[in-house]
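Only one structure is covered here, and it is reproduced in the block below.
Note that this complex is displayed minus one protein chain, with the remaining chains in position.
Lettered A and B in written order, each chain numbered from 1.
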Amino acid sequence: MLRFLVKRTLSAVLTLFAVSVLTFLMFFALPRDPVTGMCPKNCNPERLERVRQELGLSDPLVDQYAGYMKGIVTGRELSAAQGGYCDAPCLGWSYVNNEAVTDTLARVLPVTLSIVVPAAILWLLLGVGLGLVSALRRGTWVDRAAIGFALTGASLQLYFVGAVLLLVFVHTLGWLPVPGYTSLFDDPVRWAGGLVLAWVSLALLFSASYARLFRAQLLETLGEDFVRTARAKGLPSSAVYGRHALRAAITPVVTVAGLDVGAALGGTVITETTFGIQGLGRTAVDAVRAGDLPTIMATVLVAAVFVVLANMLVDLLYLAIDPRVRWG
Amino acid sequence: MSLSPVDGTALVAIESGGPAGGSRDRRSVGRSPGQLAWLRLRGDRTAFVSGATLVLLVLVAFAAPLIELTYGIGPRDQFQGKLDGFGLPLGHAGGVSGEHFFGLEPGLGRDVFIRLVYGLRTSLFVAVSAAVLTAVIGVVLGTLAGYLGGWVDAVVTWVTDLTLALPFLVVALALIPTLTLRFHGQRDAVPPAFGVGVLIVIFALFGWTGTARLVRGQVIALREREFVAAARASGAGPGHMLFRQLLPNLWAPILVSFSLAVPQFITGEAALSFIGVGLTQETPSFGRMIYQSLAYLQTDPAFVLFPGVTIFALVFAVNLFGDALRDALDPKSAR
Partner (left out) sequence: MTVGTADEPGPLLRVRGLTKHFPTRGGRRRGGPVRAVDGLDFEVRAGETLGLVGESGCGKSTTGRLLVRLLEPTDGSIEFAGHDLTRAGRRQLRPLRAQLQIIFQDPYASLNPRHTVGRIIAMPLRVSRADPPGGTKARVRELMELVGLNPEHYNRYPHEFSGGQRQRVGIARALATRPRLVVADEPVSALDVSIQAQVVNLLRRLQRDLGLALILIAHDLAVVRHLCQRVAVMYLGRIVEIGDRDDIYERPQHPYTRALLSAVPNVGHLGPAGRLRLTGEVPTPLDPPSGCRFRTRCPKARDRCAVEEPALVRRGGGQATACHFPESGPLRPERGRATA
C-alpha cells in the first residue's frame, strides 16, 4: 500500500515537472519577445530594458527555470516593481494584470469552482438517472428516449447551446440576468442566477457519456453471478439493484467523473467564453494572447495539478472499492 | 479539457474476443466475426438511418465544387446589394430565398449555404485525417506498451498521463500561432492548407491517449491467450505476432475509438475557431462561422441557427452510428 502511494506520488511529481518544463519551453519558443507581453502598457525602450533585467530574461533559461521553481517552494525576492518579496508558493508577477499571479488565481479559481462543482453534481445526477432508467426499462421506448436524449446532448456544441439559452432566457424572456459571477457568500441567489445557464449547458453535454456508461455497466453487472445469487436468495429487487448492482456499476462512473472534473477544473474555456465569465480558463486564454508568461505558467500548472490529483484520487478510490486491483 | 475521446464510455464495454458461445446456425458458413458484426449492423435501423445520413454528408463534402457549379454561387461571392444599411440581410430569416437557401452572412453578404457545404468539407477532412493519425499513433504505442511491457509500457503510460495533464485548448492556443510564425513570417499570407495541417497535427498529438490505453488493455488481455502462445511456440517473430495474430483482434477497439474521435475533432475544430486560433479567414469552417455568427445572436438569429444545426446534425449522425457500431461489434451489449 505504502509502496503504491510512494510510486504513484513520484510519478505524479515527475509529470508536473515535465508539464512545467514543457510550458516554459513552449513560451520561449513563441516568436515574439516575451518582454512586450510583460511590460505595462506604453512601454518605452528603457522601461523595456529594465523589465528585462527585473525578470532576469537575459539569464540562461535553466537559471530562470530554477528561479521560478525555487519561488514555488520557498518564495523569492522580486524587484520592487513586482511587489518585493514574494511568499512561498510564489508564481511570479504579472505586468499585464499588475498583480502577483497568486492573487489572480485567488480571484479566478473560485469562479471556475463555482461553475464546475454544481455542474458536475448536475451532470452526474442526470447521467446516472438516465442510465438507470434506460437500463431498468431496457428495450422499451423509455430506454430509447433516454439514450436518444443523451446522444443529442453529446452532439451539441456548448457555444451553440449557450447561445440559444442566452437568447431565450436572458435576451427574450428576461427570466435570468446576464451571466456573471457573484461570490456565493455575498449573495447565493445572484450567484446561482448568474451561473445556472453554464451549469445546465455543461450538464447537458456531459451527462450523455455518463448515461451510456452507467447503462452499459448496470446491464453487465445485472447479468453477473452475484446479482443472480442475490435474486435467487429472494431479496427484493430494490435491494438487489440498490445494494448489489448499483454499487458495482457506479465505480467506473466515479472514475470517469473524477477525471472529467479534474480536467474541467483546469478551466472551462469554452463555457467561460460563451457566457463571458472570467474564470481560470478565460484567464489562461487571455494570458496566452497577451504573452503573459507568469500567468500562463501558473494556469497550466494549476490545470495539470488538478488532472494529476484527480488521477491519483481515482486510483486510490479503486483500491478502496475493488480489492482485486493489485498494488503494483 | 481532455481531448482524448475514448477515456470514458468506450473503455467499458469493448471486448473483441469474438462472439462467445458454441454451436451456431449451420448455415452461417465461414462467417468471420467481422462479417457477423456487419450483419448485426445492417439489421439495425438506427445504424441504417444515421449511416445513410453520414454517407449523404460525405458525398456533399466531396461534391462541393459540383454543388457550387449547379448552385451558381461560390463561397467567396459577396452580395452586398442584398444587405441593409446595418449590414444585415434583407428579407425573412436572414435572407432565405430561392436563390440563397440558407440566407446571407451579415456584413460580407456571402451565401450561407455554399459556405456550409465547404465548411462541411473542411470539418470532415480535418476530423477524419486527425482521427486516422490518432488511431495510428494510439495503436502503435498501445500495442508496443501492451506487448513489450516493462519499461516501454512505463514510458508510454507516463507520456499518456503527461498528455492528459496538459490543458488542450490553452496549449493549442499557444502552439498554433507559434508554429504558424515559425514557418511563415509575421506578414506572409498563411496558405489555408498549412492551417489545416497544423490543426490535424495538434489534434493527433493530444488525441491519441484514449486509443493507446484501449489498445494497450486489449493487447495485454490477448497476450495471455493461448493462440498467441501457440504462435510463439512455433517460433513466430514479432512481426507475425503483431500483424497476423494481434492486429486482427484489435479492429473492434480501433473502430470504436475512431468513431468517438471523429465527432470529438469536429467539435474541437469549432472550439478552436471559437477561441480564435482555428483556421484562416478564407477557409470556410463550421467553427469560424459559428464564432462570427454569435455576434449577431440578437439581430440575425437565423445566421446562428443554420451552422449550429448543421454541425449538430453531423455530430449526431456520427455519434448514433458509432453507438450502433459498438453494439454490433460487441455482441454482449446486444439489446
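One rule holds in what follows: contacts are C-beta pairs under 8 Å (C-beta built on N, C-alpha and C of every residue); 3 or more make two chains touch, one makes a residue touch a chain.
What you see is a predicted model; the values in this text were computed from it and never measured.
J.: In the full complex, which of B:62, B:183 or B:227 touches the chain missing from this view?
T.: Answer from the full complex: B:227 touches the omitted chain.
J.: Write the list of chain B residues that the hidden chain touches.
T.: 17-24, 28-34, 225-227, 229-237, 240, 244-245, 248-249, 251
As a convention for this text, only the chains that are shown with their structure count from here on.
J.: Over in the complex, which chain A residues touch chain B? Could you list them?
T.: So the residues of chain A in touch with chain B come to 11, 14-16, 18-19, 22, 26-27, 29-31, 138-139, 147, 151-152, 154-160, 163-164, 166-167, 171, 209-210, 212-213, 216-217, 219-220, 252, 256, 259-260, 263-264, 266-270, 273, 281, 284-285, 288-289, 296, 299-300, 303-304, 307-308, 311.
J.: In the complex formed with chain A, which residues of chain B make contact?
T.: Per the stated touch rule, the residues are 1-2, 7-9, 11-13, 158, 161-162, 164-167, 169-171, 173-175, 177-178, 181-182, 186, 263, 267, 270-271, 274-275, 290-291, 294, 297-298, 301, 304, 308, 311-312, 315-316, 318-320, 323, 332-333, 335.
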